[in-house]
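Showing just some of the chains, left in place.
All chains are identified by letter, namely A, B and C, in their written order; residue positions are counted from 1 within each chain.
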Amino acid sequence: MHVTTFGEIMLRLTTPVNQKLIQATHFDSNYGGAEANVAVSLAQLGNQVAFITKLPKNDLGNAAASAVSQFGVTTTHISHGGSRLGLYFLQQGNGIRASNVIYDRANSSFATSNATDYNWDVLLTNTNYFYISGITPALSSGLQETLLTAVKLCQQHNITVVYDANYRKKLWSSADAVAFNEQLMPYVNICLVHDEDISEAFGIETAFDGDRQHVIDQKSSFKDSMSLITDMYPNVHTVASIVRNLYSAQHGKWTALLLRDNHFYESPIYDMTVNAEVAGGDAFGAAIVHGFLHHFAPQDQLNYALAAAVLKLTIPGDFNLASDAEIREVMQSSGHLMNR
Amino acid sequence: MHVTTFGEIMLRLTTPVNQKLIQATHFDSNYGGAEANVAVSLAQLGNQVAFITKLPKNDLGNAAASAVSQFGVTTTHISHGGSRLGLYFLQQGNGIRASNVIYDRANSSFATSNATDYNWDVLLTNTNYFYISGITPALSSGLQETLLTAVKLCQQHNITVVYDANYRKKLWSSADAVAFNEQLMPYVNICLVHDEDISEAFGIETAFDGDRQHVIDQKSSFKDSMSLITDMYPNVHTVASIVRNLYSAQHGKWTALLLRDNHFYESPIYDMTVNAEVAGGDAFGAAIVHGFLHHFAPQDQLNYALAAAVLKLTIPGDFNLASDAEIREVMQSSGHLMNR
Amino acid sequence: MHVTTFGEIMLRLTTPVNQKLIQATHFDSNYGGAEANVAVSLAQLGNQVAFITKLPKNDLGNAAASAVSQFGVTTTHISHGGSRLGLYFLQQGNGIRASNVIYDRANSSFATSNATDYNWDVLLTNTNYFYISGITPALSSGLQETLLTAVKLCQQHNITVVYDANYRKKLWSSADAVAFNEQLMPYVNICLVHDEDISEAFGIETAFDGDRQHVIDQKSSFKDSMSLITDMYPNVHTVASIVRNLYSAQHGKWTALLLRDNHFYESPIYDMTVNAEVAGGDAFGAAIVHGFLHHFAPQDQLNYALAAAVLKLTIPGDFNLASDAEIREVMQSSGHLMNR
């Protein structure tokens, strides 16, 4: 069983601990992006994964490819060309001070790539799962077309399509997202969508009152929305969602919901006090796929995925380098140690 | 509207994260001091500010001036000469281990400066607010004289005098502080005084029982003292005070009180878990002045000032580099996100 | 009054903050080991202490000796030779992610040392307290023999034997530990044993249910075991034990129990949120001995020792560099500031 993920990988430049950008005399650097993160997670867990993107032919492009191949991801399908690697500056939050991101990803090799850069017939050979996210269609209409071409091919070849419907308001409007998602969703089999993204990405109205500190209390509103997705798109057999109460940049509670084959499952709740790291959602998505690849029972799949997500938050950078053993150790302790 | 601040700026040498001084093989360095910090805060918020001090004619003196001009403060009024830049070593606290400071500021260019170094007639031209603190008179009688000369001139020219009555027991006795403050206060218009400093600086007895973990519960005792100040010095139209419960080096609750034109205002309470950073009081004082410069309503002025103060605690170094937008973001979230 | 400690000192290589080992491009390094840590603590508190071990004749061996002599420990009794310095890699925990250690200490100069390397008649001259731990006998049968030789000599010369019965399951089985401890305990006067080590090291069954989050609630079960030790070994006049609730890598509650001359004493409880540092137990043991050297009353001895332990957790590395003044400051604040 093989997995292919497709999306943008960027250079992240992070200010040193607690510093504001104007104070920085150096930046910590790493490479990451939702679909690259998913690829690394799955490879770390022992699966065969290929990552597809388009990178510039320079040392930054090479470094980005090297970053994922380091952890065992196949990079031979990557397209090369274009003018630059997308990048972003991250000023991590501290207590009441929220994280701040300056995107500098316009005109990247990936954002300006289009259908002619990806020969899906070849690229999807031997693939069983195709993983994409809501970031890619937000970048250009060319990439929207590319995605639709790819998922239609997946449908023809019985390749499972996994879609993380994360909505980025800095990249496109909710209206545009809803419009595109209406075209895409008929081809999706597994849908990931977290917190209030469900309304932005799908135009679904929820009963959630918008209080970011009391999301978990209102999880039934999210369940309603999840059911609505499977009602609207019968091809979607699984919807998984992380639901979080956020108290400060370093403190929150995390839980997760799974709707699989019309049954709901709920995970334990983790009370997390960690530095403001990112990419917990990608770790979650990768672990959901891992659960399918290895035939986990739904409850186990969900608990495993949330444990992977919260473990990721303890690791600097974008990649979830936690091993299967570490995830299972957290799962064991969670009902006992954390979830009381 | 222009602001002038006057006081000492020092080199701070901080041990690396959690290290004790004896372990250090390097020191992080920055420049700061109460009145310099206030000047930077106000300049960052878009106001015209000049900082006055005396600096040695060497690279350390130049670096200190450069540190404030970097953020837009006018430094052309600084006096140059004397033998050395004051400095101090800071070993930041960690949990139950309190911060430790070794002062090495004796004989600094500023501490040994006196009235002949500052031509107030020239220096206070075009100034509307003159900001000073209780640290300067603690350094020498020459500086006490200088301050009195300056505030008398302010009274003549209708320049508002802002006095942060912070009391530093390592520098002078409470008796000396009280004696000097009795001379100064008749010229002060806005008085900042935090926590129990009110008794040390003014000799006012309070009902506060001394328990640093339960200061906020006893805020009425502080209100009584604030009223007493305006009773004694009718020229003081505003008294503002931060009141804190301190639980450990990284954990405390912060609130603030404002007595303006005989009305009391109270801010929300912030529950703060941050590294042991300093200069929250300076950020508060600067923001109170900013509130006057921009005609904030009293409640807004107080909330703004406390938000600025707690935001400062999240930023390394002495300067509050938070923008107006960031302060307002915290204000908005505070009643909701933090203050429950 | 002199103290001699005997055991292994290793090079510790620690990954940078929060990084997993696979991410590290450098390692922070320091030297430490239970008995070396105790020696440094006692020397820092002003006592005469010698540390005995065996080190390789190379720059790593010299650096290890230098690390303890830096803080005033006598190192002239150290034996030199053998093939290597033991070392271990430490990946510090972060929130729900536990710390991970890779030991690489096999075949070290100390582990392969034996009775012929230590002339106890000479080494124990002028010693009043001899401090050892349960780590040393776990390394080899040669070291078991060496220990037994030494403690028998101590008994002859009225040297007080202090034994920290810490059990390391990566080094030997509980059965082997119990068997050795049965041979050693008749010569021990002061026994330190923490948390559930009491069952692993001595084969004593306890009523403790194994829940690491609720250890303190069950402290009576530990008291029962402590009494059992003094019943079995009347030569043991003192048993001291740290008891902890552990919530995450950075959060726990610490308290301590003392059984001295048949009376029990309990310390306050500290609620600790600190980075995952080690060697709190060694700081505790050293402070217990310090209490005897300076004739502290039992309750004061226990409170002092726990304050030393929790203070250690705030300091990077293995050594407790806290001064007597700092320990007393924590003791004063503890009932008040921390223990509510």
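Note that a residue touches a chain if its C-beta (ideal position, glycine included) is under 8 Å from a C-beta of that chain, and two chains touch if they have at least 3 such contacts.
These figures come from a predicted structure and were not determined experimentally.
With respect to copy number, the whole complex recorded in this structure file holds 6 identical protein chains, 3 of which are shown.
Operating definition for what follows: only the chains that are shown with their structure count from here on.
Contact topology of the protein chains: fully connected, every pair of chains touching.
Its C-alpha atoms superposed on subunit B, subunit A is turned by 120 degrees; the angle is given in steps of 5.
Of all residue numbers used at the contact between subunit B and subunit C, under half are used by both chains, marking a mostly different-residue interface. One simple way to say how far apart two chains are is to compare their mean CA positions; for subunit B and subunit C this gives 45 Å.
The set of subunit B residues that touch two or more partner chains comprises 17. Against subunit A, the residues of subunit C that register as touching in their complex are 17-20, 22-23, 94-98, 211-213, 247-248, 250-251.
The touching residues of subunit C, counted against subunit B in their complex, run 17, 270, 272-275, 310-311, 313-317, 321-322, 326, 329-330, 333-334, 336-338, 340.
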